[in-house]
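Note that this complex is displayed minus one protein chain, with the remaining chains in position.
Let's turn to chain A:
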Amino acid sequence: MSYAQPHPRFSVLSSSSLASAEHLSTASSTRFSLSSAPSINTATGAPAKSPAQRPSIYDRPLNKARAAEVSASAFAFLFSEVVQYTQKRVSGINDLERRLNTLGYRVGTRVLELMTWRNEASSKAPKREIRFLPALMSIHTQLWRAVFGRPADAIEKSVENADECASALLQRAQPMILPADPAPDMIIDNDPPITRHISVPRDMSQLSCSSFTAGVVEAVLDGLGFPARVTAHNTPTDQYPARTTILIKLEKSVLDREEALKM
């Protein structure tokens, strides 16, 4: 076969099951909806058929089925296995975050197409996002709603006089940040559902399992034509100990293009 196989270590993780577990219903934030993902035989599907007549993936509707939801506990279990599996095979925190990011990326490419299809396919003239700010807004609301069942808590642009927290964060993320570099954008989630049941040991305190989410965001931005480096960081506050910041650092070509389009 001529196509690139995923790394054998990753092959256990069917990204379909991840992807499907990620498509959350808007109905409730604690239940994770299962899309009509091909590899999953939902018990609540059509009347029982013999395996030979299993309908092809092209026969299944792409629309969200309310009945096909999977519980948050099931997803939490799956994600914990993902983290454990990955952790056994890496040499450090950075490596672990990168692997989680890669897994999220695979989910993100699918979420982007599916989410847009669900929103736009019925409209007369389906549209894509071509400007960065609307794209960021749609990630904040639509993507978060599709994946986590509710919009993210805030979008921030770290400015020069940003609060200490953000600048400390920048120091860590970009040790050699140039003064001319434009400030990265940040998406903030006060209590990310995927890490709700994860308690990171003290000696790994830098680790943020939301790297997975960062991967999803990176894939979406990439797909829309805004290549960026996306990372996740813990930024706890007294009120929200699990507060997480997704840091988006756009490539220079994107910034140049945005500048040109402004005129």
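Simple rule for what comes next: contacts are C-beta pairs under 8 Å (C-beta built on N, C-alpha and C of every residue); 3 or more make two chains touch, one makes a residue touch a chain; residues count from 1.
We take it that contacts and distances are computed from a predicted model.
Engineer: Using the UniProt record as the reference, specify the protein name of the hidden chain from among "Protein prenyltransferase, alpha subunit", "Transport protein particle complex subunit", "RNA polymerase II transcription factor B subunit 3" or "Adenylyltransferase and sulfurtransferase uba4".
Structural biologist: Its record in UniProt gives the absent chain the protein name "Transport protein particle complex subunit".
Engineer: Of A:Thr86, A:Thr116 or A:Ser210, which residue touches the hidden chain?
Structural biologist: Only one of A:Thr86, A:Thr116 or A:Ser210 touches the chain omitted from view, namely A:Thr116.
Engineer: With the missing chain put back, which residues of chain A would touch it? List them for me.
Structural biologist: Residue positions of chain A that touch the missing chain: 2-4, 6, 14-17, 19-20, 35-39, 56-58, 60, 62, 109-110, 112-114, 116-117, 120-121, 125-130, 223-225, 257, 261.
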